[in-house]
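The structure follows.
In this view, the complex is presented without one of its protein chains, the others remaining in place.
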Amino acid sequence: MKSSDNINPKLSLELYVYEENFFEKHHITDLSQLTPYLSATKKFWLNVVSLDNELLSGIADIFGIHALAIDDIVNSQQRPKLEEFENSLLLVAKMLYTKSDISRIQAEQVSFIIGKNYLISIQEEDFDLFDGVRTRLENPAGKMRKMGPDYLAYTLMDAIIDEYFLLLEKLYDKTEQLEDLIMADHHKSLLSTIYKHRKSMQEIKKVIWPTREILSAWKKSESIFLKKKTLPYVNNIYEHTVEIIENLEMQRESITTLVEIYMTNISLKQNEVMKTLTIIATIFIPLTFIAGVYGMNFEYMPELQWKYAYLSTWAIFIIATGGMVYYFKKKKWF
Amino acid sequence: MKSSDNINPKLSLELYVYEENFFEKHHITDLSQLTPYLSATKKFWLNVVSLDNELLSGIADIFGIHALAIDDIVNSQQRPKLEEFENSLLLVAKMLYTKSDISRIQAEQVSFIIGKNYLISIQEEDFDLFDGVRTRLENPAGKMRKMGPDYLAYTLMDAIIDEYFLLLEKLYDKTEQLEDLIMADHHKSLLSTIYKHRKSMQEIKKVIWPTREILSAWKKSESIFLKKKTLPYVNNIYEHTVEIIENLEMQRESITTLVEIYMTNISLKQNEVMKTLTIIATIFIPLTFIAGVYGMNFEYMPELQWKYAYLSTWAIFIIATGGMVYYFKKKKWF
Amino acid sequence: MKSSDNINPKLSLELYVYEENFFEKHHITDLSQLTPYLSATKKFWLNVVSLDNELLSGIADIFGIHALAIDDIVNSQQRPKLEEFENSLLLVAKMLYTKSDISRIQAEQVSFIIGKNYLISIQEEDFDLFDGVRTRLENPAGKMRKMGPDYLAYTLMDAIIDEYFLLLEKLYDKTEQLEDLIMADHHKSLLSTIYKHRKSMQEIKKVIWPTREILSAWKKSESIFLKKKTLPYVNNIYEHTVEIIENLEMQRESITTLVEIYMTNISLKQNEVMKTLTIIATIFIPLTFIAGVYGMNFEYMPELQWKYAYLSTWAIFIIATGGMVYYFKKKKWF
Amino acid sequence: MKSSDNINPKLSLELYVYEENFFEKHHITDLSQLTPYLSATKKFWLNVVSLDNELLSGIADIFGIHALAIDDIVNSQQRPKLEEFENSLLLVAKMLYTKSDISRIQAEQVSFIIGKNYLISIQEEDFDLFDGVRTRLENPAGKMRKMGPDYLAYTLMDAIIDEYFLLLEKLYDKTEQLEDLIMADHHKSLLSTIYKHRKSMQEIKKVIWPTREILSAWKKSESIFLKKKTLPYVNNIYEHTVEIIENLEMQRESITTLVEIYMTNISLKQNEVMKTLTIIATIFIPLTFIAGVYGMNFEYMPELQWKYAYLSTWAIFIIATGGMVYYFKKKKWF
Partner (left out) sequence: MKSSDNINPKLSLELYVYEENFFEKHHITDLSQLTPYLSATKKFWLNVVSLDNELLSGIADIFGIHALAIDDIVNSQQRPKLEEFENSLLLVAKMLYTKSDISRIQAEQVSFIIGKNYLISIQEEDFDLFDGVRTRLENPAGKMRKMGPDYLAYTLMDAIIDEYFLLLEKLYDKTEQLEDLIMADHHKSLLSTIYKHRKSMQEIKKVIWPTREILSAWKKSESIFLKKKTLPYVNNIYEHTVEIIENLEMQRESITTLVEIYMTNISLKQNEVMKTLTIIATIFIPLTFIAGVYGMNFEYMPELQWKYAYLSTWAIFIIATGGMVYYFKKKKWF
């Protein structure tokens, strides 16, 4: 067995020994203190706040934990996983939290080793997340003392997942904030109506999907409370849910196409506006230029004295306009 | 057993006791009144209109229902689920309804606990949704009395799902309304033709998909009415349906690409319009400026007296135009 | 048994009784006429052209068909399905057809009940779709008389699915028509090249996908004609098909990105055109205004007499232009 | 047995009879010549270049092939499939080829019937695709003579699939050509960088996906060469591949969003350019009009003589400008 002398002296592990009618809390300063509990009949929870490889290897030696499990625990970039080893079971979870802004989500790895009569939890920093669990463990009336170390692992996982919901709430707030910002400009427009309509469909889908699942589960269930005779009826409403889902999907697709058409419509209208502008500008800008030329005050402009100059100019105006109109007609602009 | 003294006195539970030839309705005001029915041979339905934790825990104690089931019932944010416990089966469903506008869909949780000879239904508020079921239960000729509590649960679920169809109809109305609004502008356009074409394909797909499924089911069925000898033939038409689906998918993809090309086409045309405008404006606006300059009435404008001023101005006009045309040619604008 | 007195007198059911060497056609006007055939050894086909609930319930009583099956048949909004009951098998199919335009697809529900020695087909209106099947049944040399009622059901399904192909052809025509319309404008453009390229890939995929499937089926097949020794070789070409599919997918993704880039490119070019126009217009329009001001013919315009007015105006022109150019440079417009 | 007198006289079937140490090639002109080989111990390959229904039915009669198999072979619109019948196995494949341009892919159906000691291959036109296989069959040292008819079918399928790779290469060439065309315009732009980045990710994914699959296969493999003890380690690297795939997906999504932002950015900039133009034009065009009015040379224009006309005009200019600026401010255009 590995000597635990060289363990960081500042380190102190929390050990909770418990049974239905028993509860003790110890501060472990030397790993050899753990050995007596191993074969004991009492259950215990060892909480380690450190990713120190040496320390964890020491613990692994005592409990016969596979080396790969320790590797997974120490590597804090691990994705959540559950792995079964011969003598124990490894569960790597991630705690998510934000310190201030939702755009900075931080992850903390929390690992659990579940053995026959023990749970070892390993985290990098001490969070107050598990305080509630500690309190419940101290309470002799609670369920936790009666149940095994896997139930303890469950309550700790539960605490972690409850934290996710807090995050989800913050995300919701941000989404709503974005929604307000974007919808502010055109809260009465067609697009916002479509948006709300889509949301209604989402909400129905959110209910109808799991409903289909439970009816499917009913069909397959072998529970004695569900008789075979009822199955054709259940199958009937199961198919109703399938039908509703199909219809929702069809409507969703229709609406997507409608939005596409709406957007193309905007482009088409913009094109029409552009054409109007271009036609008017293209016809009159050159004409205005010609008028401008003969508005110049040069002393020597021979055309000014010509008798039919003015008439000719109007002829030019009319011919130029006619040419332009013909050109635009050919281009099918109007 | 928990004392039921502190149960909200305003509360009254409806209890329906029934058998093929028996029907009774009771108002339960004290939970202890329930005990006699537990071991009885008669079936009963207990309808609870309350999410009061204490009340439900009291009921759970009497029927031996798992504490987690009560948690799920009380938490009205639960998603629909079916969970099997040792002594009973929990089914959490959601009723959906709108009071006026389809954009405000409201959800009401309805939970069912199915036991050996009982059904407990729990809802938050009293809806008239179950009235039809009550009437059918009172009818001695109906099927419901002969069947077990799971059949009763089925009929209640059926009532809930029928409500979904009402919602679906409202959604349809809204979708059609949106369709009318958007298509109004260009009901003869190419896009509306494409939209209708897509809808036709959707409708065919809606029929052909389940047809494929039933032929697949036929192939796998072990029903005595379906002989093995017919299988190769069934397989043959099964493959026809597969082929039709593949072809529909290919056409759908083609049409998506066509719409894309159509939209790009609009952009390209808009670009062309823009170029025409820009070329005309860019050439003539500076020229018009120059003409404007020599149309000014200042007394001291030396150029006005120059002999070749007018000619030079025309030279400038022509050179500027040539430069512009060269520039646009180089940019490949025309 | 239900009295059939109140059956619609106009109703006449077609009954075909057949065996390898026997064929008879009856017109049933009273349901009691059906009873003798039930336990007979001969096979028969009953064709019902009605969704009348009462009539169908009467038939159901005679044949012992589950009430839910009748519900499914009568509800003409049913999606296609296959359901096994104790005494029979229900198959609900949909016939699709168009009267004129492909954009109006109509669906007709056709249901089949397959029993030990009978087939009941139920449709709402009489179509000539099944005429071919009747002719084949009358032909003593045909296969149909030898086979059971499930084979008869297959031939009827076959007739329905053949109808789908007619629809598919009409859809194709419409798709091609749309293609012609959209591609007309730019049949030599890059986009049409991409479109054709994509179609080529689709066509290859259409062949390679089922090829992969059949090689996969070969690998798993337990046919005595396929020896185990050949398997590694088959696996080899199976992997070739997988590779081809992967490559096609990669190319498809590349092309999607290319189209995206192409479209962004158009936007970028349009932006450049816009900028040119804006720069020219923004510089010269204000200058032209100033020139216009001093082209006014008011009698009392003091600036006109100033000696350096003309020079100052040019100074203003140059300064304004410089300012504009500086502003556009700062905005990085050129 | 069907008389083969009416077989097309021009038709000649190729028959290859072979065994490990035996090879003979016959030209069959009458189907009755085939019968002796049926029960023989030698293996043979019959190559039919015709989709003539009568001929194929004749062959089917001799070999006891199911009529549906012949239907599938004759219908050249069949999708590839593998179907097992009692006496034989049908494999329908498609040969793909292009005569010149990749945009015109042509498909040729090739069907195989595999029996106990024979292979029948049916194609519509004679291609030189199978020449290589014939040569290998003539070679006494080759493996092909030792193996059964299914191995022969494999080699023919191999030849067909090799042809697909040629097509794939042509598609690649076309894709690259398109890439060059589109990227030509902006080979240094951000978009082309993104395009290359995406391609890198695709290439990695192409390797990492099957790597994950093989590690998954290792985990599930029951090969004696893979010991159970190594499994946790393999699982470890399996999870690494999963992690890499997840990260690639996350990056891919990020880049899609980035491109979206980039394109929106272009739109926003275009909007800004448009606004600048519109503000300048909207302010100065009306002013220029007013200046133009008072530049007209009518003899009777009373305003021209007014003393404060010029000043008033400037007042109008300033007020109009102010009004415009106020309007644009209110519209939040700048």
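Labels for the chains are A, B, C and D, by order of writing; each one numbers its residues from 1.
Methods note: a contact is a pair of C-beta atoms (placed from the backbone, for glycine too) under 8 Å apart; a residue touches a chain by one contact, two chains touch by 3 or more.
Computed from a predicted structure; not experimentally measured.
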Chain not shown, its touching partners among those shown: A, B, C, D
Selected from C:Asp30, C:Asp131, C:Glu239 or C:Glu253 as touching the chain missing from the view: C:Glu239
Residue among B:Glu19, B:Asp61 or B:Glu83 that touches the chain left out of view: B:Glu83
Contact partner of the left-out chain, one of A:Lys25, A:Lys42 or A:Lys116: A:Lys116
Contact residue for the chain not shown (choose from D:Asn47, D:Gln109, D:Thr288 or D:Thr313): D:Thr288
Footprint left on subunit C by the chain that the document does not show: 232-233, 235-236, 239, 242-243, 246, 295
For subunit A, residues in touch with the removed chain: 79-82, 84, 88-89, 91-94, 96, 102-103, 105, 107, 114-116, 147-151, 154, 157-158, 161, 164-165, 167-168, 171-172, 174-175, 178-179, 181-183, 185-186, 191-192, 195, 198-199, 202, 206, 259, 262-263, 266-267, 269-270, 273-274, 276-277, 280-281, 284-285, 287-288, 291-292, 294-297, 301, 303-310, 313, 317
Sites on subunit D contacted by the missing partner chain, in the whole complex: 190, 193-194, 196-197, 199-201, 203-204, 206-208, 210-211, 213-215, 217-218, 221, 223-227, 229-230, 233-234, 236-237, 240-241, 244, 246-248, 250-251, 253-255, 257-258, 260-262, 264-265, 267-268, 270-271, 274-275, 277-278, 281-282, 285-286, 288-289, 292-293, 295-301, 333
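In this section, only the chains that are shown with their structure count from here on.
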For subunit A placed onto subunit D, the superposition rotation in degrees, Cα atoms, nearest 5: 145
Copy pair subunit A, subunit B: interface residue numbering same or different (half cut): different
Centre-of-Cα separation between subunit B and subunit A, whole angstrom: 20
Multi-chain contact sites of subunit B, meaning residues that touch two or more partners: 199, 206, 233, 236, 246, 262, 267, 270, 274, 277, 281, 285, 288, 292, 295-297, 301
